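Worksheet: one structure, shown below.
Here the complex is missing one protein chain, while the rest keep their positions.
Showing chain A:
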Amino acid sequence: MPRLQMGSKKPGQKPKKQFVKPSAIGDRKPISTKTMLKNRDAQLKEFVSLELKGRRKSAKDPKVGNENQDNPLPTSLRAKNDTSSGRPPVPKEKLLKHSRGEGIDASNIKVGLLKKKIKKREKLIDYSTEQAARLELFLPEDSGFLETDDGEVSRQFTQAQIASSLDITSATKQFELDLQFGPYRSNYTRNGRFLVLGGKRGHLAAMDWVTKKLMCEINVMEEIVDVRWLHVETMFAAAQKEWVHIYDNQGIELHCLKQLHKVLCMEFLPYHFLLATASEQGWLKWLDISIGKIISQFNTRMSRLNLMVQNPYNAVLCLGHSQGTVSMWSPNMKEPLAKMLCHRSPLLGLSVDRTGQYMITSAADKTMKTWDLRMMSGPLTEYHLHAHANNLAFSEKGLVGLSMGNIVEVYKDPCRNQVDKAYLRHKSNSTIRSLQFCPYEDVLAVGHSKGFSSILVPGSGEPNFDALEANPYQTKSQRQEREVKSLLEKIQPELITLDPSTITQVDTPSLKDKVEARKNLLFLKPPKFDFEPRRRAKWRAGTAQVAKTKKIIREDNVRKFVQTKQQLTREENKSKATVNEPKDVLDRFRPKKRR
(Lines give C-alpha, C1' and ligand atoms only; values in the text may rest on other atoms or scores of the structure.)
Protein backbone atom coordinates (compact mmCIF):
# COMPACT_ATOMS: atom_id res chain seq x y z
CA MET A 1 0.00 0.00 0.00
CA PRO A 2 1.33 3.44 -0.89
CA ARG A 3 -0.23 4.86 2.25
CA LEU A 4 1.79 2.69 4.52
CA GLN A 5 4.94 3.81 2.87
CA MET A 6 3.99 7.39 3.53
CA GLY A 7 3.38 6.81 7.16
CA SER A 8 6.48 4.85 7.98
CA LYS A 9 9.33 5.95 5.86
CA LYS A 10 9.21 9.53 4.77
CA PRO A 11 8.12 11.43 7.86
CA GLY A 12 10.74 9.38 9.66
CA GLN A 13 13.42 10.78 7.43
CA LYS A 14 12.37 14.36 7.75
CA PRO A 15 12.93 15.07 11.42
CA LYS A 16 16.33 13.49 11.19
CA LYS A 17 17.38 16.17 8.81
CA GLN A 18 15.87 18.91 10.92
CA PHE A 19 17.74 17.98 14.02
CA VAL A 20 21.16 18.21 12.47
CA LYS A 21 23.36 20.47 14.56
CA PRO A 22 23.42 24.10 13.34
CA SER A 23 27.20 24.02 12.98
CA ALA A 24 26.97 21.08 10.61
CA ILE A 25 24.37 22.92 8.54
CA GLY A 26 26.57 25.96 8.48
CA ASP A 27 29.32 24.10 6.63
CA ARG A 28 27.24 23.55 3.53
CA LYS A 29 24.49 26.02 3.95
CA PRO A 30 23.34 26.93 0.43
CA ILE A 31 23.11 23.38 -0.82
CA SER A 32 21.48 21.82 2.14
CA THR A 33 18.70 24.38 2.57
CA LYS A 34 17.82 24.26 -1.07
CA THR A 35 17.71 20.52 -1.20
CA MET A 36 15.76 20.43 1.99
CA LEU A 37 13.14 22.76 0.60
CA LYS A 38 12.97 20.78 -2.58
CA ASN A 39 12.61 17.55 -0.71
CA ARG A 40 9.89 19.00 1.44
CA ASP A 41 7.93 20.29 -1.53
CA ALA A 42 8.17 16.97 -3.23
CA GLN A 43 7.05 15.18 -0.14
CA LEU A 44 4.14 17.51 0.36
CA LYS A 45 2.98 17.08 -3.20
CA GLU A 46 3.18 13.37 -2.95
CA PHE A 47 1.38 13.39 0.36
CA VAL A 48 -1.47 15.56 -0.88
CA SER A 49 -1.96 13.57 -4.03
CA LEU A 50 -1.93 10.31 -2.13
CA GLU A 51 -4.35 11.62 0.44
CA LEU A 52 -6.75 12.73 -2.24
CA LYS A 53 -6.44 9.46 -4.07
CA GLY A 54 -7.05 7.52 -0.95
CA ARG A 55 -10.12 9.49 -0.09
CA ARG A 56 -11.59 9.26 -3.52
CA LYS A 57 -10.97 5.62 -3.53
CA SER A 58 -12.64 5.04 -0.23
CA ALA A 59 -15.59 7.12 -1.29
CA LYS A 60 -16.08 5.30 -4.54
CA ASP A 61 -14.73 1.87 -4.04
CA PRO A 62 -16.58 -0.32 -1.57
CA LYS A 63 -13.57 -2.59 -1.32
CA VAL A 64 -11.73 -0.20 1.00
CA GLY A 65 -14.64 -0.23 3.39
CA ASN A 66 -14.74 -4.00 3.33
CA GLU A 67 -11.21 -4.33 4.60
CA ASN A 68 -12.16 -3.67 8.18
CA GLN A 69 -15.46 -5.48 8.15
CA ASP A 70 -14.38 -8.22 10.50
CA ASN A 71 -14.29 -5.64 13.29
CA PRO A 72 -17.79 -5.76 14.87
CA LEU A 73 -17.77 -2.35 16.49
CA PRO A 74 -19.25 0.66 14.72
CA THR A 75 -16.63 3.09 13.44
CA SER A 76 -17.42 5.91 15.81
CA LEU A 77 -16.82 3.74 18.84
CA ARG A 78 -13.81 2.04 17.35
CA ALA A 79 -11.88 5.27 17.30
CA LYS A 80 -12.46 5.73 21.00
CA ASN A 81 -11.54 2.17 21.77
CA ASP A 82 -8.22 2.56 20.10
CA THR A 83 -7.30 5.45 22.35
CA SER A 84 -5.50 5.12 25.61
CA SER A 85 -8.19 4.16 28.12
CA GLY A 86 -9.48 1.07 26.37
CA ARG A 87 -12.88 1.37 28.06
CA PRO A 88 -16.01 0.88 26.05
CA PRO A 89 -18.01 4.07 25.61
CA VAL A 90 -21.25 4.51 27.52
CA PRO A 91 -24.44 4.52 25.45
CA LYS A 92 -25.91 7.94 24.90
CA GLU A 93 -29.33 7.23 26.37
CA LYS A 94 -27.76 6.08 29.61
CA LEU A 95 -25.70 9.25 29.81
CA LEU A 96 -28.87 11.20 29.21
CA LYS A 97 -30.62 9.39 32.04
CA HIS A 98 -27.93 10.29 34.54
CA SER A 99 -27.34 13.81 33.30
CA ARG A 100 -28.54 16.74 35.40
CA GLY A 101 -29.24 18.91 32.40
CA GLU A 102 -27.12 20.92 30.06
CA GLY A 103 -24.11 22.59 31.55
CA ILE A 104 -22.98 26.17 31.27
CA ASP A 105 -21.75 27.25 27.88
CA ALA A 106 -18.34 28.76 28.62
CA SER A 107 -17.80 30.17 25.15
CA ASN A 108 -19.56 33.46 25.96
CA ILE A 109 -17.55 34.16 29.07
CA LYS A 110 -14.95 36.85 28.66
CA VAL A 111 -12.94 36.50 31.87
CA GLY A 112 -10.25 33.92 31.28
CA LEU A 113 -9.97 32.61 34.80
CA LEU A 114 -13.70 32.20 35.22
CA LYS A 115 -13.93 30.50 31.88
CA LYS A 116 -11.24 28.06 32.91
CA LYS A 117 -12.94 27.36 36.22
CA ILE A 118 -16.31 26.74 34.62
CA LYS A 119 -14.82 24.50 31.98
CA LYS A 120 -13.05 22.50 34.64
CA ARG A 121 -16.23 22.11 36.63
CA GLU A 122 -18.20 21.08 33.59
CA LYS A 123 -15.59 18.48 32.84
CA LEU A 124 -15.89 17.08 36.34
CA ILE A 125 -19.66 16.97 36.09
CA ASP A 126 -19.44 15.16 32.76
CA TYR A 127 -17.01 12.72 34.27
CA SER A 128 -19.25 11.97 37.22
CA THR A 129 -22.22 11.50 34.90
CA GLU A 130 -20.24 9.07 32.84
CA GLN A 131 -19.11 7.18 35.90
CA ALA A 132 -22.64 6.89 37.21
CA ALA A 133 -23.86 5.66 33.83
CA ARG A 134 -20.99 3.24 33.55
CA LEU A 135 -21.85 1.72 36.88
CA GLU A 136 -25.14 0.49 35.42
CA LEU A 137 -23.15 -2.22 33.70
CA PHE A 138 -22.26 -3.68 37.06
CA LEU A 139 -25.72 -3.80 38.58
CA PRO A 140 -26.20 -7.38 39.72
CA GLU A 141 -29.90 -8.05 39.11
CA ASP A 142 -32.11 -8.03 36.04
CA SER A 143 -35.76 -7.19 36.07
CA GLY A 144 -38.39 -9.88 35.70
CA PHE A 145 -40.29 -10.72 32.55
CA LEU A 146 -43.03 -12.87 31.17
CA GLU A 147 -42.44 -14.14 27.65
CA THR A 148 -45.15 -15.90 25.80
CA ASP A 149 -44.93 -18.53 23.12
CA ASP A 150 -46.89 -18.46 19.87
CA GLY A 151 -50.61 -18.49 20.39
CA GLU A 152 -50.39 -17.46 24.01
CA VAL A 153 -51.17 -14.10 25.56
CA SER A 154 -49.70 -13.08 28.85
CA ARG A 155 -53.03 -12.31 30.50
CA GLN A 156 -54.25 -15.85 30.08
CA PHE A 157 -51.93 -17.12 32.80
CA THR A 158 -53.27 -17.44 36.26
CA GLN A 159 -51.23 -16.83 39.37
CA ALA A 160 -51.08 -20.55 40.01
CA GLN A 161 -49.57 -21.14 36.58
CA ILE A 162 -47.00 -18.39 37.02
CA ALA A 163 -46.04 -19.58 40.48
CA SER A 164 -45.70 -23.17 39.33
CA SER A 165 -43.15 -22.23 36.68
CA LEU A 166 -40.97 -20.32 39.14
CA ASP A 167 -38.43 -21.40 41.71
CA ILE A 168 -39.69 -22.07 45.19
CA THR A 169 -38.53 -18.84 46.83
CA SER A 170 -40.23 -16.74 44.18
CA ALA A 171 -43.35 -18.89 44.31
CA THR A 172 -43.73 -18.20 48.03
CA LYS A 173 -44.17 -14.54 47.24
CA GLN A 174 -47.57 -15.38 45.85
CA PHE A 175 -49.89 -16.07 48.74
CA GLU A 176 -53.40 -15.59 49.97
CA LEU A 177 -54.51 -14.57 53.45
CA ASP A 178 -58.06 -15.47 54.37
CA LEU A 179 -59.16 -12.94 56.94
CA GLN A 180 -62.55 -12.07 58.31
CA PHE A 181 -62.32 -8.43 59.38
CA GLY A 182 -62.19 -6.93 55.91
CA PRO A 183 -62.15 -5.07 53.66
CA TYR A 184 -58.41 -4.64 54.07
CA ARG A 185 -55.99 -1.85 53.35
CA SER A 186 -52.28 -2.55 53.23
CA ASN A 187 -49.01 -0.68 53.11
CA TYR A 188 -45.42 -1.70 52.45
CA THR A 189 -42.39 -0.09 54.03
CA ARG A 190 -40.09 1.86 51.75
CA ASN A 191 -37.70 -1.04 51.41
CA GLY A 192 -40.55 -3.41 50.57
CA ARG A 193 -39.79 -5.80 53.36
CA PHE A 194 -42.60 -5.23 55.82
CA LEU A 195 -46.33 -5.13 55.41
CA VAL A 196 -49.06 -3.73 57.58
CA LEU A 197 -52.68 -4.73 57.13
CA GLY A 198 -55.68 -2.87 58.47
CA GLY A 199 -59.10 -4.44 58.31
CA LYS A 200 -62.13 -2.21 58.40
CA ARG A 201 -63.47 -4.07 61.42
CA GLY A 202 -60.45 -3.32 63.59
CA HIS A 203 -57.91 -5.92 62.60
CA LEU A 204 -54.30 -4.67 62.57
CA ALA A 205 -51.37 -6.87 61.62
CA ALA A 206 -47.73 -6.09 60.87
CA MET A 207 -45.40 -8.66 59.41
CA ASP A 208 -42.23 -9.39 57.54
CA TRP A 209 -44.00 -10.71 54.48
CA VAL A 210 -40.91 -12.29 52.89
CA THR A 211 -40.23 -14.63 55.79
CA LYS A 212 -43.93 -14.58 56.77
CA LYS A 213 -43.00 -13.67 60.32
CA LEU A 214 -45.79 -11.94 62.15
CA MET A 215 -44.66 -8.99 64.26
CA CYS A 216 -47.97 -8.15 65.86
CA GLU A 217 -51.64 -8.72 65.43
CA ILE A 218 -54.30 -6.86 67.37
CA ASN A 219 -57.87 -5.80 67.09
CA VAL A 220 -58.44 -2.19 67.99
CA MET A 221 -62.19 -2.75 68.30
CA GLU A 222 -62.85 0.25 66.13
CA GLU A 223 -63.11 0.95 62.44
CA ILE A 224 -59.76 1.25 60.67
CA VAL A 225 -59.81 3.52 57.65
CA ASP A 226 -56.17 3.60 56.56
CA VAL A 227 -52.77 2.33 57.64
CA ARG A 228 -49.33 3.70 56.88
CA TRP A 229 -45.77 2.86 57.90
CA LEU A 230 -43.71 5.69 59.30
CA HIS A 231 -40.01 6.19 58.50
CA VAL A 232 -38.90 2.89 60.08
CA GLU A 233 -40.50 -0.50 60.41
CA THR A 234 -40.95 -0.10 64.13
CA MET A 235 -43.82 2.32 63.87
CA PHE A 236 -46.96 2.63 61.89
CA ALA A 237 -49.96 4.91 61.93
CA ALA A 238 -53.55 3.75 61.73
CA ALA A 239 -56.41 6.11 60.98
CA GLN A 240 -59.27 4.88 63.09
CA LYS A 241 -62.86 5.95 63.41
CA GLU A 242 -62.17 9.11 65.35
CA TRP A 243 -58.44 9.72 65.55
CA VAL A 244 -55.12 8.62 64.19
CA HIS A 245 -53.18 6.23 66.40
CA ILE A 246 -49.54 5.31 66.21
CA TYR A 247 -48.48 1.79 67.10
CA ASP A 248 -45.09 0.19 67.36
CA ASN A 249 -44.24 -3.12 65.76
CA GLN A 250 -45.31 -4.97 68.92
CA GLY A 251 -48.78 -3.54 68.60
CA ILE A 252 -48.42 -1.19 71.55
CA GLU A 253 -50.22 2.08 71.10
CA LEU A 254 -47.63 4.85 71.29
CA HIS A 255 -49.72 7.88 70.52
CA CYS A 256 -53.27 8.87 70.00
CA LEU A 257 -53.32 11.98 67.82
CA LYS A 258 -56.55 13.71 68.61
CA GLN A 259 -55.64 16.60 66.36
CA LEU A 260 -56.04 14.32 63.38
CA HIS A 261 -59.77 13.86 63.49
CA LYS A 262 -61.90 11.64 61.25
CA VAL A 263 -59.11 10.99 58.80
CA LEU A 264 -59.92 9.18 55.57
CA CYS A 265 -56.51 9.05 53.87
CA MET A 266 -52.94 9.20 55.04
CA GLU A 267 -49.64 9.64 53.24
CA PHE A 268 -46.17 9.58 54.71
CA LEU A 269 -43.54 11.86 53.14
CA PRO A 270 -40.31 10.06 54.10
CA TYR A 271 -37.80 12.81 53.35
CA HIS A 272 -39.78 15.46 55.20
CA PHE A 273 -40.92 13.23 58.07
CA LEU A 274 -44.43 14.41 57.50
CA LEU A 275 -47.58 12.43 57.98
CA ALA A 276 -50.15 14.05 55.75
CA THR A 277 -53.81 13.37 56.42
CA ALA A 278 -57.03 14.25 54.66
CA SER A 279 -60.22 14.24 56.67
CA GLU A 280 -63.91 13.83 56.23
CA GLN A 281 -64.56 17.53 56.79
CA GLY A 282 -62.05 18.59 54.15
CA TRP A 283 -59.12 19.27 56.43
CA LEU A 284 -55.59 18.73 55.24
CA LYS A 285 -53.01 18.39 57.99
CA TRP A 286 -49.29 17.76 57.95
CA LEU A 287 -47.83 16.32 61.12
CA ASP A 288 -44.08 16.41 61.58
CA ILE A 289 -43.48 13.09 63.28
CA SER A 290 -39.92 13.95 64.28
CA ILE A 291 -41.07 16.78 66.54
CA GLY A 292 -44.68 15.78 67.02
CA LYS A 293 -46.15 19.03 65.82
CA ILE A 294 -48.65 19.87 63.18
CA ILE A 295 -46.77 22.17 60.88
CA SER A 296 -49.66 23.17 58.69
CA GLN A 297 -53.39 22.63 58.65
CA PHE A 298 -56.22 24.15 56.74
CA ASN A 299 -59.56 23.36 55.31
CA THR A 300 -59.48 22.78 51.59
CA ARG A 301 -63.19 23.67 51.27
CA MET A 302 -63.51 20.70 48.97
CA SER A 303 -65.87 18.64 51.15
CA ARG A 304 -65.00 15.01 51.81
CA LEU A 305 -61.45 14.02 50.89
CA ASN A 306 -61.33 10.31 50.34
CA LEU A 307 -58.71 10.14 47.63
CA MET A 308 -55.17 11.30 48.26
CA VAL A 309 -51.77 10.27 46.95
CA GLN A 310 -48.39 11.88 47.13
CA ASN A 311 -46.24 12.76 44.19
CA PRO A 312 -42.94 11.09 45.12
CA TYR A 313 -41.01 13.40 42.81
CA ASN A 314 -41.82 16.60 44.71
CA ALA A 315 -43.75 15.49 47.82
CA VAL A 316 -46.82 17.45 46.78
CA LEU A 317 -50.16 15.92 47.71
CA CYS A 318 -52.66 15.17 44.98
CA LEU A 319 -56.29 15.07 45.99
CA GLY A 320 -59.05 13.63 43.85
CA HIS A 321 -62.47 15.22 44.14
CA SER A 322 -66.04 14.34 43.33
CA GLN A 323 -66.21 17.16 40.75
CA GLY A 324 -63.69 15.27 38.66
CA THR A 325 -60.80 17.56 39.54
CA VAL A 326 -57.37 16.80 40.91
CA SER A 327 -55.85 19.45 43.15
CA MET A 328 -52.27 19.64 44.35
CA TRP A 329 -51.31 20.92 47.76
CA SER A 330 -48.24 21.92 49.64
CA PRO A 331 -48.24 22.83 53.34
CA ASN A 332 -47.10 26.36 52.53
CA MET A 333 -50.16 27.54 50.68
CA LYS A 334 -53.79 27.54 51.65
CA GLU A 335 -54.77 27.47 48.00
CA PRO A 336 -53.99 24.54 45.74
CA LEU A 337 -50.74 24.82 43.80
CA ALA A 338 -52.56 23.50 40.76
CA LYS A 339 -55.93 22.19 39.81
CA MET A 340 -56.72 19.94 36.90
CA LEU A 341 -60.11 19.08 35.56
CA CYS A 342 -59.63 15.45 34.63
CA HIS A 343 -63.10 13.98 34.33
CA ARG A 344 -66.71 15.07 34.22
CA SER A 345 -67.68 12.66 36.98
CA PRO A 346 -66.40 11.84 40.46
CA LEU A 347 -62.88 10.53 40.64
CA LEU A 348 -62.43 7.00 41.95
CA GLY A 349 -58.77 6.25 41.52
CA LEU A 350 -55.60 8.30 41.36
CA SER A 351 -51.94 7.41 41.14
CA VAL A 352 -48.66 9.16 40.38
CA ASP A 353 -45.55 7.39 39.17
CA ARG A 354 -42.25 7.70 40.98
CA THR A 355 -40.62 10.00 38.43
CA GLY A 356 -43.48 12.46 38.90
CA GLN A 357 -44.00 12.50 35.18
CA TYR A 358 -47.26 10.66 34.78
CA MET A 359 -50.52 10.68 36.63
CA ILE A 360 -53.34 8.30 36.06
CA THR A 361 -56.93 8.90 37.04
CA SER A 362 -60.12 6.92 36.86
CA ALA A 363 -63.64 8.18 37.32
CA ALA A 364 -67.20 7.03 37.80
CA ASP A 365 -67.86 7.34 34.06
CA LYS A 366 -65.76 4.17 33.62
CA THR A 367 -62.91 6.00 31.98
CA MET A 368 -59.26 6.06 32.83
CA LYS A 369 -56.96 8.84 31.67
CA THR A 370 -53.23 9.42 31.85
CA TRP A 371 -51.71 12.84 32.28
CA ASP A 372 -48.36 14.51 31.90
CA LEU A 373 -47.85 15.92 35.37
CA ARG A 374 -44.79 18.05 34.73
CA MET A 375 -46.38 19.91 31.86
CA MET A 376 -49.82 19.71 33.53
CA SER A 377 -51.24 18.64 30.23
CA GLY A 378 -53.11 15.75 28.78
CA PRO A 379 -54.80 13.45 28.61
CA LEU A 380 -52.00 11.50 27.01
CA THR A 381 -54.15 8.45 26.59
CA GLU A 382 -57.75 7.65 27.40
CA TYR A 383 -59.26 4.28 28.17
CA HIS A 384 -62.87 3.21 28.34
CA LEU A 385 -63.23 0.39 30.79
CA HIS A 386 -66.10 -2.00 31.20
CA ALA A 387 -66.45 -1.25 34.92
CA HIS A 388 -65.49 1.32 37.53
CA ALA A 389 -61.80 1.27 38.31
CA ASN A 390 -61.78 1.81 42.06
CA ASN A 391 -58.08 1.52 42.74
CA LEU A 392 -55.05 2.46 40.72
CA ALA A 393 -51.40 1.84 41.40
CA PHE A 394 -48.18 2.63 39.58
CA SER A 395 -45.26 0.25 39.84
CA GLU A 396 -41.62 1.31 39.84
CA LYS A 397 -41.14 0.21 36.25
CA GLY A 398 -44.23 2.04 35.03
CA LEU A 399 -46.78 -0.76 35.07
CA VAL A 400 -50.27 0.22 36.15
CA GLY A 401 -52.51 -1.95 38.25
CA LEU A 402 -56.23 -1.26 38.46
CA SER A 403 -59.06 -3.02 40.17
CA MET A 404 -62.63 -3.30 38.94
CA GLY A 405 -64.87 -5.02 41.46
CA ASN A 406 -63.02 -8.23 42.20
CA ILE A 407 -60.76 -8.15 39.15
CA VAL A 408 -57.22 -6.84 39.02
CA GLU A 409 -55.75 -5.88 35.69
CA VAL A 410 -52.18 -4.81 35.07
CA TYR A 411 -51.30 -2.70 32.05
CA LYS A 412 -47.86 -2.26 30.66
CA ASP A 413 -46.82 1.34 30.08
CA PRO A 414 -50.28 2.77 29.34
CA CYS A 415 -49.10 6.39 29.47
CA ARG A 416 -46.80 6.64 26.51
CA ASN A 417 -48.84 4.52 24.17
CA GLN A 418 -52.41 3.40 23.90
CA VAL A 419 -52.57 -0.19 25.15
CA ASP A 420 -55.57 -2.21 24.17
CA LYS A 421 -55.07 -5.38 26.15
CA ALA A 422 -54.08 -5.98 29.75
CA TYR A 423 -50.70 -7.49 30.53
CA LEU A 424 -52.00 -9.59 33.42
CA ARG A 425 -55.38 -10.32 34.87
CA HIS A 426 -56.27 -11.72 38.24
CA LYS A 427 -59.62 -12.58 39.73
CA SER A 428 -59.97 -12.21 43.45
CA ASN A 429 -62.78 -13.81 45.41
CA SER A 430 -64.20 -10.55 46.76
CA THR A 431 -64.34 -6.81 46.18
CA ILE A 432 -60.96 -5.16 46.14
CA ARG A 433 -60.28 -2.30 48.55
CA SER A 434 -56.61 -1.46 47.98
CA LEU A 435 -53.75 -2.00 45.57
CA GLN A 436 -50.04 -1.37 46.01
CA PHE A 437 -46.98 -2.62 44.19
CA CYS A 438 -44.23 -3.80 46.49
CA PRO A 439 -41.04 -1.77 46.16
CA TYR A 440 -38.06 -3.71 44.78
CA GLU A 441 -40.17 -6.86 44.21
CA ASP A 442 -42.38 -8.15 41.40
CA VAL A 443 -45.34 -8.29 43.71
CA LEU A 444 -48.72 -6.55 43.84
CA ALA A 445 -50.56 -6.36 47.14
CA VAL A 446 -54.32 -6.69 46.84
CA GLY A 447 -56.43 -5.99 49.90
CA HIS A 448 -60.02 -7.14 49.57
CA SER A 449 -63.11 -7.83 51.65
CA LYS A 450 -62.17 -11.37 52.53
CA GLY A 451 -58.51 -10.88 53.23
CA PHE A 452 -55.33 -10.07 51.45
CA SER A 453 -53.55 -11.55 48.49
CA SER A 454 -50.10 -11.00 47.19
CA ILE A 455 -49.83 -11.65 43.47
CA LEU A 456 -46.84 -11.88 41.15
CA VAL A 457 -46.45 -9.34 38.37
CA PRO A 458 -43.18 -10.10 36.53
CA GLY A 459 -41.29 -6.98 35.50
CA SER A 460 -43.02 -4.54 37.80
CA GLY A 461 -40.34 -3.88 40.38
CA GLU A 462 -36.95 -2.21 40.38
CA PRO A 463 -34.40 -5.02 40.59
CA ASN A 464 -31.47 -3.04 41.97
CA PHE A 465 -31.95 -1.12 45.15
CA ASP A 466 -29.70 1.56 46.55
CA ALA A 467 -28.79 0.55 50.06
CA LEU A 468 -28.39 4.12 51.19
CA GLU A 469 -31.98 4.89 50.23
CA ALA A 470 -33.85 1.71 51.03
CA ASN A 471 -32.30 -1.59 51.85
CA PRO A 472 -34.47 -4.72 52.08
CA TYR A 473 -31.66 -6.53 53.83
CA GLN A 474 -30.83 -3.93 56.42
CA THR A 475 -29.88 -5.01 59.89
CA LYS A 476 -30.94 -3.39 63.12
CA SER A 477 -27.78 -1.35 63.47
CA GLN A 478 -28.01 -0.21 59.87
CA ARG A 479 -31.58 0.82 60.44
CA GLN A 480 -30.66 2.82 63.50
CA GLU A 481 -27.83 4.56 61.73
CA ARG A 482 -30.05 5.26 58.75
CA GLU A 483 -32.70 6.75 61.02
CA VAL A 484 -30.26 9.20 62.54
CA LYS A 485 -28.83 10.16 59.19
CA SER A 486 -32.19 10.70 57.60
CA LEU A 487 -33.33 12.78 60.56
CA LEU A 488 -30.29 14.98 60.10
CA GLU A 489 -31.16 15.37 56.46
CA LYS A 490 -34.79 16.14 57.05
CA ILE A 491 -36.05 18.55 54.42
CA GLN A 492 -37.89 21.54 55.75
CA PRO A 493 -41.56 21.65 54.72
CA GLU A 494 -41.08 25.11 53.18
CA LEU A 495 -39.20 23.43 50.35
CA ILE A 496 -42.23 21.51 49.10
CA THR A 497 -42.92 23.02 45.69
CA LEU A 498 -44.03 21.78 42.31
CA ASP A 499 -40.48 21.96 40.99
CA PRO A 500 -38.16 20.51 43.64
CA SER A 501 -35.04 21.97 42.07
CA THR A 502 -36.21 25.54 42.73
CA ILE A 503 -33.72 25.89 45.53
CA THR A 504 -30.78 25.52 43.17
CA GLN A 505 -32.03 28.04 40.66
CA VAL A 506 -31.30 31.72 40.45
CA ASP A 507 -33.90 33.80 42.20
CA THR A 508 -35.27 36.07 39.47
CA PRO A 509 -38.50 37.99 39.87
CA SER A 510 -41.27 36.47 37.82
CA LEU A 511 -43.55 38.52 35.62
CA LYS A 512 -46.18 38.30 38.31
CA ASP A 513 -43.81 39.74 40.89
CA LYS A 514 -42.89 42.58 38.57
CA VAL A 515 -46.52 43.44 37.90
CA GLU A 516 -47.19 43.30 41.61
CA ALA A 517 -44.29 45.64 42.34
CA ARG A 518 -45.55 48.15 39.78
CA LYS A 519 -49.02 47.98 41.18
CA ASN A 520 -47.69 48.68 44.63
CA LEU A 521 -45.91 51.70 43.30
CA LEU A 522 -48.89 53.10 41.47
CA PHE A 523 -51.53 52.48 44.07
CA LEU A 524 -49.39 53.60 46.93
CA LYS A 525 -51.06 55.24 49.90
CA PRO A 526 -49.48 58.22 51.59
CA PRO A 527 -47.56 56.91 54.56
CA LYS A 528 -48.94 57.43 58.02
CA PHE A 529 -46.97 60.06 59.74
CA ASP A 530 -46.12 60.11 63.36
CA PHE A 531 -46.22 63.58 64.73
CA GLU A 532 -44.86 64.30 68.17
CA PRO A 533 -45.19 68.02 68.94
CA ARG A 534 -42.12 69.72 70.20
CA ARG A 535 -42.25 70.86 73.77
CA ARG A 536 -42.62 74.55 73.83
CA ALA A 537 -43.03 77.32 76.25
CA LYS A 538 -46.29 77.25 78.08
CA TRP A 539 -47.92 80.13 76.28
CA ARG A 540 -47.33 78.46 72.88
CA ALA A 541 -48.17 74.90 73.88
CA GLY A 542 -51.90 75.11 73.48
CA THR A 543 -53.73 72.33 71.66
CA ALA A 544 -54.90 74.66 68.96
CA GLN A 545 -51.32 75.47 68.08
CA VAL A 546 -50.36 71.78 68.04
CA ALA A 547 -53.30 70.89 65.83
CA LYS A 548 -52.33 73.66 63.44
CA THR A 549 -48.74 72.49 63.12
CA LYS A 550 -49.89 68.94 62.70
CA LYS A 551 -52.21 69.92 59.89
CA ILE A 552 -49.48 71.87 58.14
CA ILE A 553 -47.05 68.99 58.33
CA ARG A 554 -49.62 66.48 57.17
CA GLU A 555 -50.56 68.56 54.17
CA ASP A 556 -46.94 69.06 53.34
CA ASN A 557 -46.35 65.32 53.48
CA VAL A 558 -49.32 64.59 51.26
CA ARG A 559 -48.22 67.19 48.74
CA LYS A 560 -44.74 65.76 48.53
CA PHE A 561 -46.10 62.26 48.19
CA VAL A 562 -48.47 63.24 45.41
CA GLN A 563 -45.65 64.95 43.56
CA THR A 564 -43.37 61.93 43.65
CA LYS A 565 -46.18 59.65 42.63
CA GLN A 566 -47.10 61.85 39.72
CA GLN A 567 -43.54 61.87 38.59
CA LEU A 568 -43.38 58.11 38.77
CA THR A 569 -46.59 57.67 36.83
CA ARG A 570 -45.39 60.15 34.26
CA GLU A 571 -42.19 58.20 33.76
CA GLU A 572 -44.17 55.01 33.58
CA ASN A 573 -46.45 56.42 30.90
CA LYS A 574 -43.59 57.91 28.98
CA SER A 575 -41.78 54.60 28.69
CA LYS A 576 -45.03 52.94 27.72
CA ALA A 577 -45.83 55.57 25.11
CA THR A 578 -42.45 55.30 23.43
CA VAL A 579 -42.80 51.57 23.16
CA ASN A 580 -46.39 51.35 22.04
CA GLU A 581 -46.59 54.16 19.51
CA PRO A 582 -47.13 52.89 16.00
CA LYS A 583 -44.56 54.19 13.60
CA ASP A 584 -45.50 55.51 10.29
CA VAL A 585 -43.60 57.09 7.44
CA LEU A 586 -45.65 60.23 7.70
CA ASP A 587 -45.06 60.63 11.41
CA ARG A 588 -42.12 62.84 10.69
CA PHE A 589 -44.44 65.64 9.56
CA ARG A 590 -46.31 65.74 12.81
CA PRO A 591 -45.60 68.54 15.27
CA LYS A 592 -42.93 67.46 17.69
CA LYS A 593 -44.13 66.53 21.13
CA ARG A 594 -42.82 68.42 24.04
CA ARG A 595 -41.13 66.47 26.71
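Keep in mind that, in the parts below, contacts are C-beta pairs under 8 Å (C-beta built on N, C-alpha and C of every residue); 3 or more make two chains touch, one makes a residue touch a chain; residues count from 1.
Methods note: contacts and distances are computed from a predicted model.
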item: UniProt protein name of the chain not shown, from "NDUFB8", "DDB1- and CUL4-associated factor 13", "Piso0_000442 protein" or "Elongin-C"; value: "DDB1- and CUL4-associated factor 13"
item: Residue of A:Q281, A:N417 or A:N464 in touch with the missing chain, whole complex considered; value: A:N464
item: Option from A:E489, A:E532 or A:D587 whose C-beta touches the chain left out; value: A:E489
item: Full-complex contact with the absent chain, from A:D248, A:E267, A:E409 or A:D442; value: A:D442
item: Where the missing chain touches chain A, by residue; value: 97-98, 100, 132, 135-136, 139-149, 152, 157, 161-162, 165-167, 169-170, 173, 271, 312-315, 354-356, 440-443, 456, 458, 461-469, 471-473, 475, 478, 488-492, 495, 500-504
